[in-house]
Structures are given as C-alpha cells and as structure tokens.
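One protein chain omitted, others in place.
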Amino acid sequence: MLVVMQQSATADQIDGVCEAIQRLGFKPWPLPGETRTAIGLLGDDSGADWSHIEALPGVANVLLTSKPYRLASRDWKPEKTIVELAPGVRVGGDEVVVIAGPCSVESEAQIVETARAVRAAGATALRGGAFKPRSSPYSFQGLGKQGLEFLALARRETGLPIVTEAMDEAGAELVAEYADCIQLGARNMQNYSLLKFVGRLGKPVLLKRGMAATIADLLLSAEYILSEGNPNVILCERGVRTFDSATRNLFDLTAVPVVQKLSHLPIVADPSHGTGLRDKVTPMARASVAAGADGVMVEVHPTPDQAMSDGAQTLAPAQFTEMMRQLDLIAQAIDRRVARMPEVAAVA
Amino acid sequence: MLVVMQQSATADQIDGVCEAIQRLGFKPWPLPGETRTAIGLLGDDSGADWSHIEALPGVANVLLTSKPYRLASRDWKPEKTIVELAPGVRVGGDEVVVIAGPCSVESEAQIVETARAVRAAGATALRGGAFKPRSSPYSFQGLGKQGLEFLALARRETGLPIVTEAMDEAGAELVAEYADCIQLGARNMQNYSLLKFVGRLGKPVLLKRGMAATIADLLLSAEYILSEGNPNVILCERGVRTFDSATRNLFDLTAVPVVQKLSHLPIVADPSHGTGLRDKVTPMARASVAAGADGVMVEVHPTPDQAMSDGAQTLAPAQFTEMMRQLDLIAQAIDRRVARMPEVAAVA
Amino acid sequence: MLVVMQQSATADQIDGVCEAIQRLGFKPWPLPGETRTAIGLLGDDSGADWSHIEALPGVANVLLTSKPYRLASRDWKPEKTIVELAPGVRVGGDEVVVIAGPCSVESEAQIVETARAVRAAGATALRGGAFKPRSSPYSFQGLGKQGLEFLALARRETGLPIVTEAMDEAGAELVAEYADCIQLGARNMQNYSLLKFVGRLGKPVLLKRGMAATIADLLLSAEYILSEGNPNVILCERGVRTFDSATRNLFDLTAVPVVQKLSHLPIVADPSHGTGLRDKVTPMARASVAAGADGVMVEVHPTPDQAMSDGAQTLAPAQFTEMMRQLDLIAQAIDRRVARMPEVAAVA
Partner (left out) sequence: MLVVMQQSATADQIDGVCEAIQRLGFKPWPLPGETRTAIGLLGDDSGADWSHIEALPGVANVLLTSKPYRLASRDWKPEKTIVELAPGVRVGGDEVVVIAGPCSVESEAQIVETARAVRAAGATALRGGAFKPRSSPYSFQGLGKQGLEFLALARRETGLPIVTEAMDEAGAELVAEYADCIQLGARNMQNYSLLKFVGRLGKPVLLKRGMAATIADLLLSAEYILSEGNPNVILCERGVRTFDSATRNLFDLTAVPVVQKLSHLPIVADPSHGTGLRDKVTPMARASVAAGADGVMVEVHPTPDQAMSDGAQTLAPAQFTEMMRQLDLIAQAIDRRVARMPEVAAVA
C-alpha cells in the first residue's frame, strides 16, 4: 500500500497516518518527496480494510499494491488448472472445449435432439437451463427438476457431460446430483452465500462474469469458491453492460488473455450472450479461439425461431456444424485443436 | 410491439413475421412505409418472449411498447405506496425519512452508542449490517446472528426501527425475526430466488439498485417481490458503476424523479455508497432531498477512522447532526419536512 | 510514482526499472516488501510519460501520485477563481448564476422573446446556439453568424451577457467578437487544438464535460486553456454516457463537490442535457444548487413543442419562472442566493 498525502499535509497529519498503519500491525515507511509525502507499507496489505485510511486528515489517496485474491492468482500457483468435466473432457489444457445446447430445456425431445446434433458436430459438453434467471417474473422460469431429469437422459443418450445453472442452494444441490458442472450466472456472480455453498459441494463450477464486474471482481468471486476447498472453477466471459445497444452486451474478449496472465484458472467465452445476435456468434466464436480461450459456450436449438428464450442469439444445428468446422481451422492456426469426445465415452 | 423490417425485406419475410406473431396469440398489423414496412401488434406484449422475432429473416429490429412490469407501475396504481417501518415511521409520504447507522455492527457498545447519537440528531431508523457482502472472502463478514441481537437491543434502547441486510434465505428469516425491514443489497438485486423468498416473508423490503441495473431492471426486481404478495417495497438509489474512479460509484440522483414518475413505490437515496467519500455525503444528501427523495440512508459511526468497513464514507455523529440541520432547511424549501420519531415511540 | 514489481521479479529486473527511472532524471527509491518490491520516486512525476515503465520486465503496475494538472489544481491556487461574464455577473462567488435560453437561436423574435422572459424570471445570462454540433449532418446546424447577431441584439434589449458555443477556430473568433463567453461542447472537450486557440483569445470559456470524460480529463482540458494564459474558465457538468436509456445522459452531480475540492475553477450544472427530460429539469436544478453548484444552465424556449432542437428537455417560460422561485429557496437554505442582474446593467 502507498498512502499519498496532500501537498498541504502537516507533519501531524503524516504522523497520524503512520500511527493508523501501526495500529493495524504494519510498519509505515514515509517517503518525503519534493512537493508531497507518500507513506509506503511493508508486507502484504490484502487482508485488511484500508478504506478508513483514505478519509484521514491530509490524505490525498491510497494505492493498494497487493492483489486481493490469492488462491486464484498465478503468483501462488503458476501452472494452469485443468478442470475435468467427465473422463477425457478437460478444460484448461491444450484442447479447446465446446459446450453447446439450448438456452432452456423445454422438453425431453428438444434436449435429446439437440444433444445428438451438437455431439455429432463435435461438442464435448451439453448446456441447457432447467432453472432460468429472468429479468421479469412473468417470463418462462424453466422446468426445474424435470429439466434436470431430461438433461440426465440426454447424457445417457450421448455421453456428453452436463453444464447447467443453479440459482440458489436447493437448486445447487439438485444440479450437483444430476449434472457434471454447476453454472453460476452473471446475476449471481456476487451472491457470496451461493458461492460459498457451491464451494463446499466440490463439483466443477462454471462462473460467469457479472454485467458490471471487473476482472478483479471475477477472480475474487472465484476466490470465494476456491477458499471453501473446491479447486475446480472455470471462468466465463459473457460480455459486460455498457452504453451501446447495438449488441446485447459488450463482449470483452481481451478478458481471455488478461485472466490467463493473472490466474491459473481456465476461461471460456460465451459469444451467444456476449453478442446477443445469431449472425455474430460464429465470427466471435472464431475470435474467442484466436484470442486463446480454453473453450467456447454457445446456444444451439433445433428450431431457434421457436425457442422459449434467447432465440435471437441461438444457432440452428447446421449453423453450429459450420461454426465447428471454422473453429477447427482457427485452433490449428494457433497450434491447438478443438476437443472431441473420447471414444470410451461414446454411447454403447 | 413494433417489428421494423429491413428495407430489402421480401413479402414472404413480412408474412413470416406476421405468422410468428399469430402463433403467439396476437394480431399483427402491417404498416407499409415508403422505404420499409413495420409490423405493429395489438394487445399487451409484456408477457411473452419476443427475442426470437428479432432473428427472423428480414427483421431489422424489434421495439417493445409495453412496460414489462405491472404491479410496480404507476399505470396500474397511480397513488403512491407508503411503507410503514414502525408505528409512525412511514416512507413514501410527505415526510423525508433518514435512516442512519454504521456499515457493520461491530459490538453492542458501538451500535447502541450510534443508535443514540443518530436518534438524538433526528434519524427515524437505524441501519447496520450483521451479514456483510464483501468482494473478498478475507474481509470482515459481519457478526451474523449476534449482530442482529445487538441491533434488537439498540432498538429497545432508542425505539428506532431496524433496517439490515440479508444475503440468503436463512439470513432473511433471521432478519425478518429481529428487524423491521430486510435490505437486499446491490449485488443481490437480481438474485431472483431471494427476491421471491422475501416476497413471501411479508416484511418491508429495502431493495438497492444493482451496479449495472437500469431503472427498468430495478422495477422488474421489485416486481418479483410484489408478485409474491408483498406490497411493502422501498427502492434505493446507491450509485452505478462507470468509468470514473473519482467517486466509488456514479450516484444517479435523476433516478429519483424517474422512478417517481414510473412507479408508485417510494425511493430513498444512499449518498454514502453513492459517493464513497465522507466529505461528499452531506452535499449529496442535500441534493437527494432537493431532488425529491422519500428518504436518505447514510453511514454513521462513533469513530469512523476505526470502522471495520466503509470508514472512508462514514460520518461522525457531529457531522451527521450538522447534515440533519441542513436537510431540515432543504426539505422546508420544497414544502416537505424531515420525519421525526413519534413521541409514543420514544424510550420510556 | 510507485512502481510495483511482480512477486517473481528478479534483482536484475528491479535494477532495470531503477535505471529507467534515472534515465528520465529522477531518483528511484526501492522499497523491499515481504512478498514483492515496490520502487518509489522522489519529485514531481506529472511531466513525463511513464507508460513504457509499465511494460518493463518484472513490473506489475505503475501508480502515479502527482495530479497531472497544475494550473487547474487547488494545490497551487487555494482561493476560488471568479469569472466575470459582464459587469456584476460573476461565476464562482457566493451567488448562484442562472444561464438560460433556447438550445438553438432560431429567429430574432424567438431569441429576444426568450431573453426578455428569462431576464424577467431572474436569469443573469443568456444561452443559445448559433453553431450547433449535431450527430447527424442532416439535422439543423444553426444560423451561424446571423444567430450571433440576433444574440447581440437580445443582449442590447435585456443587458444579459451571452454564452454561446463555438465548434472551430473561425467560429471561436466570431463568438469572441459577438458574445461574452465561449462555450466548448462535450464533443469538443478533447479537441486540443481548439482548447489552445480559445486559450489565446482570452475571453471567458465555459467548458462542458465530455460524454466519457473523467473529472481528471475535464481538469486536464481546462489546463490546456489555462496554460495559454486564459484564467477565465468555467466548468460544466452535463451528464456522462452510460448504460441506462431512461435518461439522455447520467447526470453526475457529485462532480460538483469533487471538482470544488480538486480545483479552484467554478463549476455549473446543466440539468437540461444532464437529464434530457423536461419534467426532470426542475428537480435536478434544485439538486444542483443543493449540491453546491456555482450556477445552473437550462434550456428555455417560448414554445418548447415547436423548438428546432432539444424540445424534449426545454422549459417553457412559466416553468422556468417556477423553477427560479424554487432555486431561490434552495439557495437560501444553504446560505447562498441566486444572482440577480445588477441595476446598472438593466436596460435604459
């Protein structure tokens, strides 16, 4: 930490800050400058709340130097984390994993048909919402437990591991029972009680970035899960909210290399939510792989124009197949390859 | 709803949109223009998911005309809602209610001392966090149930009703038992499971605007609570996240008159979180009252420089007393007055 | 400046940073910490470009401690600047100045009628655009020089000094000839060539905050004018761009006390552009005065529904008169008063 004093700060005010730092168990280190004094601090400042220092008399501002997350940081674990969704389906290694499926599970037929189509095209995990967070209480809220049962059936039919969202503790327990990876949505990224709860469940977690979350916020939310003893966290960039309504969200693809430098956790990109526009999904999925994402998550529906939610950003199976062809080429261009289902996992 | 077709849209594509509208049970109404066609729709379009229409061939964009909330809307309930926190303490009427107290409950002595100080200065409700949502898992997380007990004690000592945050269902049940109003924080504004849960508890709810929530989002989150049968919702503007780090958040005071036109629900303003800077709290509290807020919520601590959280934005009791003096004058200037505790509620 | 090294930084990398600092003529001051080293720097770091330091091997991040502006800073000139628009019309003193008039000058009759109306209601300066920056080249672009002549006529009729926008150097010369204060609009806040040019003209300048400008950016743009020898700069908060379309801009009223702490320059608020909504102008003008603004700038038109631009945010004269009544009361509540035209300036 560095406390920068105002130019007009008195010696008493400088002493006051030094004392406040000592009260918290740290050693202050004043740095007199030509026009103002700054006060450094030795040691790790990430554990304490420094906000009151900023309000002490004579203080201009406070600069924190430690990263506030630790378990999520590459400083403490340089080698990359690999999260295994199912035997042979690993996120964070050399292969780029594609997770595909409908926004919502709507029926047994719909999810099984989608699962078969995306598996045939090369996906290695199936997504689909049973519990749906919707802005309006009057929108379709998902099939709940029945949706999970349909997902489990689709897994039996195709071998694809399941990624599906939980919105609360009861739902997370159910998802942990039926699925292979618990998704936490953007709106719950700072639902700390839920983060701790899924940290204790131990299942892999796919954590989506919140609409106004900085990358540091995202890593701090991951830290909540990690600090409960669950190391299996996959991060997901899905766009942030900003001023242009031309796209649903502003897809922040630079988050991919930024996260990969700061953290050992794998990061996947979701161009369906990131753009909100069907014809932008394939170019931005290509861009995601080119930027180095560890995976891509996209929405696919047998008949997108009749989807019960998110139809505008959902690919039809034929579009998804073409996207996969293009992703293969992009992955090869950067010496990676798109993951395929291991033969052993294929349906008997 | 109005579907605007592309200039190059064919007659078949126009028919396709009309059919899609009919499939959803509505009557399409094409409007041929000079350069492009638009298709109107009669009836209330707020209940359905129109997103897939946007992706139909030939569609340029889709404009929704209904407000997606209903119970929160002034269209359906023109008279203002008044929420009673305690006998004689009403939010949403002529009087401006001031809710004050520390960021966190730290000890019995701290909360009782603060309660006495803010009551003496004219506050009519006490705030203080027992469950604290913190960005980092390593920051102080609050005293939990013991914090609620200390708050209840402070109420017995001063008569002030209690407003305190809940972060999950178990916490909400406890808060409902001990306190007078359940606060839902910015990070949980779109935790729909929790919104429904507190909707069923029936207690007054103070719902804070999320960091990237539009005003429509805020009203839709209120709709989740209202639609469970709980009409006692107070909205709270506390700043949104944007690009300038000069203040902790960007305090959107215009939200006050905007909400008051769209909705019958009362709205209070929180200049402590809205600015994050102690010396900005009083001017922005004045501005809040001048803009027409139904209440002001501020952080007060006996010794802000030693507060365990949010010290930088917390007023000392003497500063709060001076703020109350100024708010009285501003309220009178717009023909309102700052609420005072009813005599009957005073401690014997 | 403080350079924070990565935890894994080597001694060679630390030496490399120290050498880079010395090459720029400064003295490095390494601060070894428990987990990482930081390197302080003595002296004023605001003049140099430090960006390349951030890219040196082993550097985690660079924190600047000096404010990059100097002439605009209260550190260097603690007493407030007062800008005189006309004899007796001073911005930055105890009185709150109200600047009012139409978005665009449309005709002689329109501007003279407006000038008389706003003067009668208590305004002490007249605004009105002769050169209009419009997003579309097909929108009304203003009357140009003829508009300036009409403004000069309105000044002769009412005694009100004129504030009007310039968009380029030729326009600024004309505005300087006809008007009392050159307005630079939000879109030109970082048009550095124009800032320097108006700095050399010497006339008072009203500088509007850009749509995505931080407060530091605004003060740096003021610095461009001040550093050319023109001390007469008035800042103007008019809202920034963000994600909610409920209002035209997000009116950042906290900028008022923030600027007043950082700088000696006066700051006025423009609730017309800040909100974009006629019925929000009066409450937010009240809030501006309550927050401590040195002035308020609002759009007034004899028949707003027929205005050629910005009709939605423009007050009718009767609404303006009522607003002035309310501002008087708010100003008194904070021990200020709304400025009135000095008798000597009244029309003979």
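Order of writing sets the labels: A, B and C. Residues in every chain begin at 1.
In this section, contacts are C-beta pairs under 8 Å (C-beta built on N, C-alpha and C of every residue); 3 or more make two chains touch, one makes a residue touch a chain.
Keep in mind that this is a model prediction, so the values were computed, not measured.
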item	value
Residue of C:194, C:265 or C:324 in touch with the missing chain, whole complex considered	C:194
Contact residue for the chain not shown (choose from C:38, C:167, C:198 or C:253)	C:167
Omitted-chain contact residue, chosen from A:26, A:69, A:224 or A:251	A:251
Chain C residues that touch the omitted chain in the full complex	20, 46-47, 49, 51-56, 68-70, 133-140, 167-169, 171, 187-188, 190-194, 196, 210-212, 217, 220, 223-224, 227, 240-241, 277-278, 304-314
For chain B, residues in touch with the removed chain	2, 4, 6-8, 29, 31-36, 38, 40, 42-44, 60, 63, 65-66, 75, 241-243, 245
Chain A residues touching the omitted chain (full complex)	212, 214-216, 240, 242-247, 250-258, 261, 274-275, 277, 279-280, 283-284, 286-292, 326, 329-330, 332-334
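The rule is simple: only the chains that are shown with their structure count from here on.
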item	value
Distance-maximising chain from chain B - centres being C-alpha averages	C
Distance between the centres, which are taken as Cα means, of chain B and chain A, whole angstrom	27
Distance from the mean Cα position of chain C to that of chain A, given in whole angstrom	39
Per-residue overlap in chain C, given as positions that touch at least 2 other chains	242-243, 245
